[in-house]
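Every protein chain of the complex appears in place save one, which is left out.
Note that the chains are named A, B and C in the order they appear, and that numbering of residues resets to 1 at the start of each chain.
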């Protein structure tokens, strides 16, 4: 099954949309592979729409011993303004996502968003490279059609444990990206090999900007390569969240800011940050 | 719809059955009138069965903002050992019963019981009179077929706010009881009038024993009549419960015991008590 | 038209509902209408810059959450310069929460924030997330009386003393705060707690222990608010597990003149406004003209309620 991540005709609005708590309705809920599920929601009239890299804060339904108290942050995987829908690609890891996995088409689902700061594209249609692993792919998904729609060449390097767990390959190709996959099983996901791939892309003039998500190992690699060639770069980070809007300060991560270490909030100063400043 | 309360061929076991926590399955769940619902459950193999006047402690399912913490006590309304079923007649009054009202056929329902001490019949097939109001009728229901099966003539005086709210009339008639109804609407439920009915029954030799439930006003009346004519009598009482088995002492009610006031636990010393001793 | 206004701790509030410190900030300005609030209460600030505690800083528990945020702070100067002025665009009064580890620093900070645009100072003498096994000024009446007196001398602004529920005798601490010169009591901060991941055998919080908040604490804090309202003559502001108007009403009924809503806003971003709307709706539905009439209206005539009593009965028969 192919799930396009962004409708080609979408350009990003100037100002970030104002977040809203809305009661969405489950349209489609399917297993993408053994580990990941895709959830598509119908939004109420007038609901704001997200930009690539933004997330929603989901109120997963309790019951049967699963009582998630906090909302759960999820990146938008598919953005469909004209159909007034939003889609998430997620992995069941604990209480909240397990509760979420019980949703049926037609069920109501309380979501709050869109939240956070999304990806920014480099100047002048410069070619970009996406580097992602695990749920990181979900976060990077919509960046492909977004970049293509804005005239950037896109190469995506997707990493996973095994070939059958690499996601979004067809989706990203369909969206116009050149896709390379590396896996632990094939022994191609090790840092030296990936570094080689990146260097080749840089040499071929296909990597003016680097976007990474889903692994601190890959983040550190991307930081090295970007520094070496002075490339624009961004990293999407994760941290546990309570408020999701910047007031509780639970979601901080450390960054390097002219010499000293500072804390930034993933929910509102991110989740997308300048690649060079993250302490991965 | 007529819901028989006890299968004719049932005689009460000698010793009270050992209570069990079991996962029952909803068989039937219907509205009897605007206020009352009937719930029939299939019991797992080997589940014990109740005696008239006993109750189950129900674990009403949480969800959607309804989170009952305690179990809820409910008298058995229908006892079907050979079909391995049990039925409850209940009114939605708050959190727990509202949660209960959401059960669908096929749903599991965790119930614990049977609990408490049920009704006892008088000697020598003596004729008995039931006096009940509101949910009290649910508690008295199975007493009719139980008494008839043991050769007692049964007269039931059923009280309610309005004629359409008097329940179990057909059921009790079908089970072999003479049924009189009194209602506030018709102005026939006032104590003096009901007292007249009772006195007539005593005079006609139809009232060797009195069973009352659902109203302290009627309980006091029954106590007076029983004392006047030295009749055997029992009253089924209600009190909020936590453990349901006699250890927490939250369900006490006051009783007169040779002169002094004592507390007895409704869950295990009742819910059925000697009529004369209750302080109604 | 229902009158929701109350006077509380030296301020006249349009309604008795305000955010709890640490759960509110300018970031929410585009999420709900700030004009609707009874007051603004800012995140506690400290004299100087701080990073706060290690992550994980929060953990969920049944019906509540633990937090060990600590008090990350940009320092007083930055706050006075950058934050306070921005609140002047809205009508509700601004209450600034402050904390410090020594009386001197505390007094100095009180002076520093006694500036135009600040309507009252909430003194967080109770934050259980700092070091010292959760102890704080407000753990003991004496230390409470002292620090409040000290701060009373340091500012002309109304002083709200925020108590800790970890104290053994909150009512005595409440009296001490009043004697010290507090204009109101906020009851209360979070309850020191912890949880453990049985798989990793690690505490769920980077700081090991943290403060419990949310619905789980409501029955405990409601009891303390009731005890404080009886023990002190200054207004009590209830704070602990309030998520709905019904919760707020419980606090008002036992004698609180206002309430603060914290954790609930993390679950429902517009909880504050919802509580205000539903309070008004409750008053309308129950023929209550002024919210003042609800305050302290607890009915202690305990008729033993009879499950079979004919009153109960009429309701059920």
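Methods note: contacts are C-beta pairs under 8 Å (C-beta built on N, C-alpha and C of every residue); 3 or more make two chains touch, one makes a residue touch a chain.
As the structure is a computational prediction, the values presented were derived from the model and not from experiment.
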>> One chain is left out of this view; which of C:4, C:151, C:176 or C:191 touches it in the full complex?
In response: C:191
> Among C:11, C:107, C:121 or C:212, which one is in touch with the chain left out?
Replying inline: C:212
> Of C:55, C:124 or C:260, which residue touches the hidden chain?
Replying inline: C:55
> When the complex is taken as a whole, what residues of subunit B touch the one chain not shown?
Replying inline: 18-19, 21, 59, 67-71, 112, 239-240, 242-250, 252-253, 263, 268
> Which parts of subunit C are in contact with the chain that was left out?
Replying inline: 54-56, 61-64, 66, 133, 139-140, 166-169, 171, 191-196, 198, 200-203, 206, 208-209, 212, 215-216, 218-220, 222-223, 226-227, 246, 249-250, 253-254, 282, 297-300, 302, 304-305
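The definition used in the following text is that only the chains that are shown with their structure count from here on.
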> Using CA atom averages as chain centres, what separation in Å is found between subunit A and subunit B?
Replying inline: 60
>> Based only on mean CA positions, could you tell me how far subunit A sits from subunit C in angstrom?
In response: 37
> Which integer distance in Å separates the CA centroid of subunit B from that of subunit C?
Replying inline: 48
